[in-house]
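What follows is a single structure, and I will ask about it in a moment.
Of the protein chains in this complex, all but one are displayed in their positions.
Per-chain numbering from 1; labels A, B and C assigned in written order.
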C-alpha cells in the first residue's frame, strides 16, 4: 500500500530500521542498541503523527487507497449478501451497490457507495460517484426494506454525486432530492455510516438515518476541500487550508450533532487493521440496531424527523 | 375530411345530388322529384352503412382522421386544463398528455393518450404510441390524484405502446406493468374512456378504471387486426377478417363485461358531430362520477379489484 | 413475436428442447455448443447443458421438482378449463388448437401451480408452460395465476412465479388482455400482507406477461439468455427498420439496463430463492444446498457480481 504524503517520514524510518537490521545480521555487528533507539523514535513519530492528525490528513486517510470500501465491509461484517441490481427505469449503476444480507443472522437491506479498489474497478464504479440511476436503485431498495420491515443500513463513501452532462440531463438534483425524501418516509430502523468520504448531497442522499455513525478517520463535508480552495483561493492546492476551515472530521461533526457516534479506527487508519476496524463497526451497528428495535414504526419515523429537525446553529432574535 | 373507404358510395351519391341541384338551378329545369328520390336513397344508404357497420369499418372509424382526440375532448368537456409535463426521470412524452382540469367545476386529474391531428403533430406525438416515460408521467399524475383525493379520468387512444429499440431498452414492459400496478392501488374514483383505438397493453396501462367506458365506434383489442392478420394469414391485408375474429367493438366488449357502458356517437362517427358526441361523453362521465362519489376510499379500491377479478371466460372442472 | 410460430401453424416439434418423461433417446445435441450430452445427465442438471451452461427449456413438473423440498408439492391448478368466448376461427378453430395443447401437455392450461415447501419455507409455486399454446395467457391462465396468488395470500406463503410466455392469447381477444390487470390486483392483496413475490423470467417472457406480473416481482430473476421484452423482435425490426444488436432483450441485457435484479443459473434457483424469501420474511437463514455445478458457467455480464 503506498504511503500517504504525511506518512512518508514514518515509512522512511521503517525502511532505515529494516536496512539496519539487515546490515546487522549480515555483518555480525551488534546494532541492538541503535535499533532500540530507533524503534523508540519510530514509536514516538507514529504517535505524534497519528494522534495529532490535521483535518487535511484525515481527508487523505479517508480517501487512502486500501481503505476498506463498502464491499470490503459488507464482506467482513455481513453474511449472505445477495446483491440486487437496477433501478427499474434506466440502468444499473455500479457506484452504488445494494441488496439483502444478514448481520448476526438478522436480515437487513444494505446500500453502499462503492469506490474502486484499483483503476479498473474505479472506472467501472465511476470512483463511487453515482448517476441518477444509482440513487433510484437505492430508493428501490429502501422501498423493499420498508415493505418487508427490514432494517436499512447504508454505507456512505463518495466524493459526491457525479457532475456530468448526462447525470444532469437525467435529473441528478431531482434524484438526490427524491432519495432524501424517500428516507424521510421510511418506517424502519435506518443506520447510516460514513465509512470514508461523505461528499455533499451525493452522500446525504443515502445518509438520512435514525442514527448516523462515522468512522474515526472518515470525513463528511458540504464541499470537497479542493473545490472549496478553488473557489476561495482560486487554487485547489490550498485544500489543506480549506479542510481546516470546513470542520469536516468525525469529531467536528460529532460536536454539531451531525453524527451520533464516532467509531474508533486502529492507529494509521482502518486499512492498517481491516479486521479489527470491522469489528468495531459491527459492534456499533449491533448496539444501535438493538436500541432502534425498541421503537415502533411511527416512533422510528418521528424520531428520525426530530433528529434532523434539531440540526443547525443559529440564534433566536 | 377525407371519406373512409366504405363511406365512398355515400360521398359519391352526395356529390351527384349536389351536381343535380346545381344543374337544376342553373338550367331552370325542375328536378325536385328526382332529387327527392335520390335524397331518400341517400338516407337509406346511410342507414344501411352506419347501422350495419362491420367490425373492420368500426376500426376505420375509430382511427378516422378528424375523430376527436384526447386534447379535442379535453377542450370541449373540461375547463381550466393545466397541462403538467414530465416523468421526473427521463423525459417528456408527448404521446401522453395530462394535468389538472375541471369538469363542471369539479377538479380532476386527466390523463390522455394523444394522437396527432396532422402529420406534424403525429410525428411529435409519435402517433399516440408512448415510450416508457409516457407511462411514468401517467403514474406520477396518478400519484398526484391519489394524494389529493381527486378523481382520475383517463382517455385511451393509442395503437399501442411504441415497439422501438429505445422503448424496449428503457423497459417498456416494466413501465406498463408498473402503471397497471399503480392503478390497482389508487384510492380515488377512476374512470377510463376508450375514445378511439384501445391498443393492447399500451391502452390497458392507463385503463384500469372503476368504470371503463367506450365510445360507440371505438375499439379495444389485444392486438391490431393488421398484426393478427399478418400472424395468422401472413398478410396484413386480411385485417378485416382479423377484426371480425377479434370481437373488438364496443358492443362485443360490453358483452364480455370488459366495458361498463357504451357511449352513443352520431351517425357516421364522432367526427361528424364533435359537439354532440362530447355532450354524450360528458353526461356519461358525470353520472359515473356521481355514482363513484358514494364510495369511500377503501370501497373504491375494492370495487375496482372486484370488477377486474370477474373478467375472463372459462369453465370450472 | 414469439407467439407467431404457435399461431401460424402447428407448433414444430422442438426435438432438442422438449423431453418426455421416458426418454426415447439416450443422447441429445446441445444447440449452443453442439456437444452430445447424455440425457440422464442433462436431466440431473435441470436441463442445463453440462458442457456450456445453455439453458434448455425444462418441463414444468421437472422445474418444480428441482425447486421444492422432495414430496412437498401439491398441485392446486387444473380446476378450470378454457372456453371459446370469441368463437375464434382463423386457419383453424381455437377449440382444435386447445385440444392439441391439452393432448400435448396433459393439462388444461399453460399454468401449473401449487403449494409446497422450499427449504422448509411455505411457498406457492406457479410455473407457465411454453408447451401449452406458447405459454400464452388466456382467461384460464389468468384465473389459475390469480388463484395461485390468492392461495399464497390466504395461507401466508411466499409466491414464486416462473414465466414463459409469448404474451396474451389472441384467440381470447381483450379478455386475454384483462388478465394482466386481474393478476396484478391479486398481487396487491399479497403485498398488503407483506408476503414476498419473486418472479423468475424463463425463455421467452414477452408481451402481456412481461408487461404485467412478470415485471413487478419484489425481486425479478432472469434465467441466463432468456428472451424478455414487451414487443417481439420481428415487430421491432419492422418498426425501426434495422436489425437488432446481439443480446438485445436478453436477461443479461435487462440486468445491465436496470430491470432485472440478477441473472441466476437454473441450478442455483433453489438456494437463491430460499435465501431471498427467508430474508424478506425476516426469518433465519434456511439450510439448503445447491446442485453441484461441475462445468464452467456462462460468463458473467456484470462487472463485479458473482453469478450465483
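We adopt the following convention: contacts are C-beta pairs under 8 Å (C-beta built on N, C-alpha and C of every residue); 3 or more make two chains touch, one makes a residue touch a chain.
What you are looking at is a predicted structure, and each value in this text was computed from that prediction instead of being measured.
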For the unseen chain, which displayed partners does it touch in the full complex? A, B
Considering the whole complex, which of A:16, A:120 or A:185 touches the chain not shown? A:185
Those residues of chain B which, in the complete complex, touch the missing chain: 71, 79-80, 82-94, 100-102, 105, 107, 121, 124, 133, 137, 144, 147-150
For chain A, enumerate the residues touching the unshown chain of the complex. 161-165, 167-174, 176-178, 180-181, 183-185, 198, 200-201, 204-205, 208, 220-223, 227-228, 231-234, 241-242, 245-248, 252-253, 256, 258, 304-305, 308-309, 311-317
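Methods note: only the chains that are shown with their structure count from here on.
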If I average the Cα coordinates per chain and compare with the overall Cα mean, which chain comes out closest? C
Tell me the chain pair with the top count of C-beta pairs in contact. B-C
Please report how many Å separate the Cα centroid of chain B from that of chain C, as a whole number. 34
Using Cα averages as centroids, what's the distance between chain A and chain B in whole Å? 55
Distance from chain C to chain A - Cα centre to Cα centre, in angstrom: 41
Of all the residues in chain B, which ones touch at least 2 other chains? 170-171, 174, 178
Check: chain C positions touching at least 2 other chains come out as 257-259
